[in-house]
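As you look at this complex, bear in mind that one protein chain is not there, while each of the others sits in place.
Moving on to chain A:
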Amino acid sequence: MEVQGTVPESHPPKFTLPVDTEHKATEFRLFSVAAPHMRAFHLAWVSFFSCFVSTFAAPPLLPIIRDNLNLTSTDIGNAGIAAVSGAVFARLAMGTACDLFGPRLASASLILLTTPAVYFTSIASSPVSFLLVRFFTGFSIATFVSTQFWMSSMFSAPVVGTANGVAGGWGNLGGGATQLIMPIVFGLIRHTGADNFTAWRIAFFIPALFQTLSAFAVLIFGQDLPDGNFRGLQKSGDKPKDKFSLVFYHGITNYRGWILALTYGYCFGVELAVDNIIAEYFYDRFNLKLHTAGMIAASFGLANVISRPGGGIISDVVAKRFGMRGRLWTLWVVQTLGGVFCIILGQVGSLSASIAVMIAFSLFVQAACGLTFGVVPFISRRSLGVISGMTGGGGNVGAVLTQLIFFKGSKYSKETGITLMGVMIICCTLPICLIYFPQWGGMFCGPSDKQTEEDYYMSEWSSTEKEKGLHHASLKFADNSRSEKGRRVKAAALPTDESSPTQV
């Protein structure tokens, strides 16, 4: 992609990676830690990973915790729902905070504010206190939004899906890794002579410390944008400060954000619900040992190492040829197939078939998550954080709803619940057909000839704001997003010829 080179400005910063006019990287080099782009990537995924480890640290140790705190199945179910429900609003709030204060401060603040909940898990003494610590710890997975926002700010259109997918996927990995980490830590502590009921408490200090240290790393080594931090750029006038009410308004009035919030609930939300129930499902249906069931459960979460990034990469690859329409079609196909495998999972009766179907299900459902965040960065430029927050929050709403409808109490057996969940995935994925970008088209309709990328992104700014020059960043983004037209139209859209007249 030779679309851009560095545009010389008053203080031309040198970047290790090739960048576009907004100084976002146009390449994604996984094994580099070059500041600011790849460093931001590694800080983002590691801190998000630590939050997932903390939020799902309790499930693998439940056999011990439930005896120590005298929990019933209902208490455990409620705590599981509480763990994912806190983040519903936290994700939306996080999105707004990112738009206003920048992802670095927003995510580090949230992480440090929720760390006490993890430390206090060590001193929980009743079902109520257990539910409360799981509820507040769950807020930390709102850092998903800051991760995606940060990646969307650091990486350009051709690689934004990949960056978002890898960062999100490797963070989600924490939910699977914790099922292996916590029992090992617990075992080591018990080996030193502690009682069961003390060892699990000490074990929780590990995720808590990891979380604290990752937040420090973000604050010390991280940077909001390729050119610097929000505060610094706002003070020097390079980044105008925006108004919360307008950012929020432009986010929630964009119908595409709501559609993706719904569909994300049926890929990511389903993933969270399955994280909570899959170990028990295998344990009960196939009479496995708890240890074995736990390992199978872990493999569901561990598939994230390739599946979600895979979704992001596929989104970018498809966009090169087919643009935004390709991204939307691929998302719909992959998520629907995820629903199909979910239906099959509830129906198969043998252990090996179940494991195989579960792995296929995890690959498709997690890839759909990656594909979703290949579309999100393009829905709004001004309110990127709010849209990310809505989508992310929608994911958690899906998790809460799915667990409430299909997996609470004994209304449905787990197998029936899983099958019905698959049907719901297919139904709730259909609204993707309704997403339409005037400048790029939708699944069934082509683009309108009269609308350009500038028209779409400038519609978020009023004429007074444009007079003040607040819209320049959006203008640059519109220019850089022309690749979403796909290959056929690329020849007619050379940006060096079509530079916008308002480029002062």
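As a convention for this text, a contact is a pair of C-beta atoms (placed from the backbone, for glycine too) under 8 Å apart; a residue touches a chain by one contact, two chains touch by 3 or more; residues count from 1.
One rule holds in what follows: contacts and distances are computed from a predicted model.
Visitor: Could you check which of "Myotubularin related protein 6", "High-affinity nitrate transporter", "Hemoglobin subunit rho" or "Large ribosomal subunit protein uL14m" matches the UniProt name for the chain that's left out?
Guide: This omitted chain is identified in its UniProt record as "High-affinity nitrate transporter".
Visitor: Pick from A:Ala25, A:Val53, A:Ile81 or A:Ala108: which residue touches the chain that isn't shown?
Guide: A:Ala108
Visitor: Please pick, from A:Thr16, A:Asn68, A:Thr336 or A:Ser459, the residue that touches the omitted chain in the full complex.
Guide: In the complete complex, the chain left out is touched by residue A:Asn68.
Visitor: Looking at the full complex, which residue from A:Arg134, A:Arg201, A:His250 or A:Arg325 touches the chain that isn't shown here?
Guide: Considering the complete complex, A:Arg201 is the one touching the chain left out.
Visitor: By the contact definition given up top, give the residues of chain A that touch the hidden chain.
Guide: So the residues of chain A touching the missing chain come out as 63, 66-68, 70, 72-74, 105, 108-109, 112-113, 115-116, 119-120, 122-123, 125, 195-198, 200-202, 205, 208-209, 212, 215-216, 219, 231-232, 235, 284, 287.
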